[in-house]
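Sharing a structure, written as structure tokens. Questions coming.
Rather than the whole complex, this shows some of its chains in their spots.
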Amino acid sequence: MTRYSLEVRIKPRPGLLDPEGKAIHHALQSLGWGAVDEVRVGKVIYIDLEAESEAAATETATAMCRKILANPVTEDFQVSMAVGVPAGKLEGAQS
Amino acid sequence: MSTAEGAVAEDSVSPRAGDPPVTAEVVADHGLSVDEYERIRSIMGRDPTFTELGIFSAMWSEHCGYKNSKRLLRLLPTTAPWVIQGPGENAGVIDVGDGYALAFKIESHNHPSAVEPYQGAATGVGGILRDIFTMGARPVAILDSLRFGDLDSGRTRYLFSGVVSGVGDYGNCVGIPNIGGEVAFDRGYEGNPIVNAMCLGLMKREELITASASGVGNTLMAVGARTGRDGIHGATFASEELSEDSDESSRPQVQVGDPFTEKLLLEASLELIASGVITGIQDMGAAGITSSATEMAGRAGTGVELEMTAVPTREQGMTPYEILLSESQERMLVVVEKGLEGEVTRILEKWELEAAEIGRVTSDGLFRILEDGVVVASIPALPLTEGCPTYEREGIESEEIQALRAMDLSEHLIPEGDLTKTFMLLLSSPNVASKRWIYEQYDTTVRTATAVRPGGDAGVIRIRGTKRAVAATTDCNGRFVYLEPKRGAMIAAAEAARNLVCVGAVPTAVTNNLNFGNPLKPHIYYQLREAVLGMVDACETFETPVTGGNVSLYNETDGRSIYPTPVIGMVGVIEDVATITRQAFRHEGEDIVLLGANTNELGGSEYLYVTADLVAGAPPAVDLDAERALQQAVLKMIHERLLSSAHDCSEGGLACALAESALGDGEAPHGIDVDIDDDLRPVAALFGEAQGRIVVSCAPDRTDQVLRVAALHEVPARRIGTVQGPDDDFRISVRGASISARPAEMGAAYFDSLANRMEAPPTGT
Amino acid sequence: MKAAVVTFPGSNGDYDLYKAAQQVGFDTHFVWHRERGLDAYDVVLLPGGFSYGDYLRAGAIARMSPIMEDVIRFAAAGGPVLGICNGFQTLCEAGLLPGALVRNDVLRFQGKDVRIRVERTDLPFTSTYTEGQILTIPIAHGEGNYEADPATLEELEGEGRVVFRYVDRNGEPGAAANPNGSWHNIAGVTNEAGNVLGMMPHPERAMEKLLGSDDGLALFASLVASVPALSS
């Protein structure tokens, strides 16, 4: 068994109103970032788990999404390995 | 107003490119019968286009058209000198004195909550708030009336917790205190929860505004949120049965609530109304722009013309059909005096909201829809709102229920055994236990007017600047209605009135929510008819006219109907806040007096459900005149300042009512010493749910006076015991048997039960 | 004696705060978040509610409002600033107070009466309380869980900048008395100078016995008492 770090992204379904995204969009614009076209807000769940293989780990996380992590009526989800995310280092916001 | 027939001929409407042709199948998909479709054709003098069909289907849905309930609803008493606005507007309005008027209304969101509990409940609260502030009243209180299946199911816990946080998050964010409600858990609601939300709003009498599109040439403006593809055909969908595959993505888009926008819309709307630039305002609720525009035209006897490309949309490429039927939340339609549109825009801008001119009031009586100047729909407005066919169905009582009612309960009653154990079991049953887990998720104190918070018999909101207050409660025991609809409905109204008088309020008016199954089934229509008849009798006797309400039919899952549940939302007036009375015992050594009589009745009781898993027997008898006398006696006692506490007996009977008074809010519980010597079965005396009973406490030197007032009103009354100290036991003896418990243990059973049940592991959505 | 109640889009406790300030004698005014200028006021009050719907983080968007520059200037000049609930969150976001308010550990909104202990009575907000006094005051929030890094916490405790703490009926700050998971049961903190106070409980909702408690009255009375001293 190996320990895998997964990332589950949960996103409001297209077409559904996303009031939080709307409010952030509005705030960014009034701070002068007029070039923003759209903002949508989702959740990211970082899961560390033991599994036989990468494929097994992904499968488990997918099952979790179906069962409990995502709301099938309002949300889409996406499972990926937390390693391998390209660009962007994790940054302390104040730095 | 020109005649509809003449006007139709003027508009030539040809099918819109891209819209599906109107076939028999499409008509059926829109929930319209063959006869109804023929009626539409004769109104139009031609075949309707797809857009027009959508409009008819929404307006003639059960939700908007009240097809199956209108004839029954006409029987309800609706007038009294204090009624300012009866049924027909967004909310009822009554005079509450000192120049103030109270707008109030209840609304259901059962189907949306079954599909998505959080958003369903949240948008339910949003909708009822808008119904209140479109009358010109500022919302001051929310109540929520909820029902679910048994709590041991994971799905039920998911629905319950989602609904509670939806109700809470929305009301909390807008800043309207929750002052009460109710919740029941019973397998009769498995799969089809009931989510009814009630709102109260206060205004000065002269601030009242109604929703009509008057003044030919005036401008129609859409204000608030943009229109998206949410909940298209929600009104039609609200009128269909749920089935197994109800949460598939093929359903109409879920509506998502935005309480932040609602708060801005609330402030903007009240400012618009105060500014005098608008002549009418209405929420775009079920059936969206279509119903708001046609209803406003219908009330004014005018017509309206709307340009679809002017409606601000959230998504691109929306068709007129979609725009007209969208149920996106937090939107309003306002009618603006011609030339003052800029004033509206200015007010909306201050609140960081959009306003768009989308049409005008016309004189031709038509609901005319343009897309880029081309007429895509043109329908006489009046038949849309008034022409919906109404039906009187056949009603036959189900034999199965007759048999349940006639059942000999003695066969099913377990030996009485240990009464204390049964008592503790009942105290922790979710139907009796404290609802703290719910209302602690609600803001109950914002607006600094909540004199009685949830947890009492009724919530109370004082009116600042006066000595007055208003009280409100929602009540309905669906088991009673199921077992005998007419009596059950009378009990619902009687309980509501009792709850109001317990806090010292005079019952004044009613809003109601009829939650029933499929009315096309004779035994369901029977329930509906009988329940309405029961409500008629009770509201007449109590002089509490019905000023509005809501009908939610087709509450069925896989063909199984919910218990018929006519929720009564009743409001009352308190003239002097100094007389507000609460349910908790207050002083050691005071007398406990029972008003009303115990009986041997156990039918439909929580005791039967908990001990024998049974919903059977006849519901308790109710004598409306005796209820009325009890109400008046208690009010007189309260006004003469005789009482220290008052609490009505409902689920769990006398023993549970005494426990609730003894426990109070848990901070300073009391023991009691009570002796009940009735010649009745002990379980019936303790746990039976006989109607017409209120437990009061008073200083011993007031007891004679209390008994005298009761006698004067011919209300049975007797001293049954005394309030004891915090370290004393809670003791009730009944003919040799007895209950004896420590208040601390009772408190744990009563206050923590719901929270404990909700901590059980989740089982997914 | 003038008090400003700053209203943001989504504030809903502004009216209650206005009434509370008025009750103790302040000439009270609402100031809309897009207005400017607080110089004419003796105290500045930031109300509870859900500014911008609490979207992103409670107080994060309100903190960017133009009026906040004036609030910061007012505070820097030593003027008393009180932030209640969402006002507290906004003051933290603006950096006028240390730490942050995150989601309640119970993950549910909490609306109920709590008990808090007055830890300090030498502030313009608490001068008419007695030290150790236990107040019964409502809370109503979903994000009231006070967090700060260990160094900041140590500093706060060391300098006596925790003004209110959640306690039980015996005045003890145990876990059972903590409604939201706040570190050290912190219910309210002040800045170094002691002229900015943020608190999650709602003293403005505890102004009369009819509604449950009048334990908040003394906080506003303290502010009144502080005004002549400040302006003289």
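Chains: A, B and C, in written order; residue numbering restarts at 1 for each.
The working rule: a residue touches a chain if its C-beta (ideal position, glycine included) is under 8 Å from a C-beta of that chain, and two chains touch if they have at least 3 such contacts.
These figures come from a predicted structure and were not determined experimentally.
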item: Per-kind copy numbers - full assembly in this file; value: A x2, B x1, C x1
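Keep this in mind: only the chains that are shown with their structure count from here on.
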item: Touching two or more other chains - residues of chain A; value: 19, 23
item: Contacts with two or more other chains, residues of chain B listed in rising order; value: 258, 260-261, 352
item: Chain A partner contacts - residues on chain C that touch it in the complex; value: 52-53, 55-56, 61, 64
item: Contact set on chain B toward chain C in their complex; value: 165, 168-169, 172-175, 258-261, 263-264, 350-352, 439-451, 453, 462, 464, 577, 580
item: Of chain A, residues touching chain B in the complex; value: 12, 15-19, 22-23, 26, 67-68, 71-74
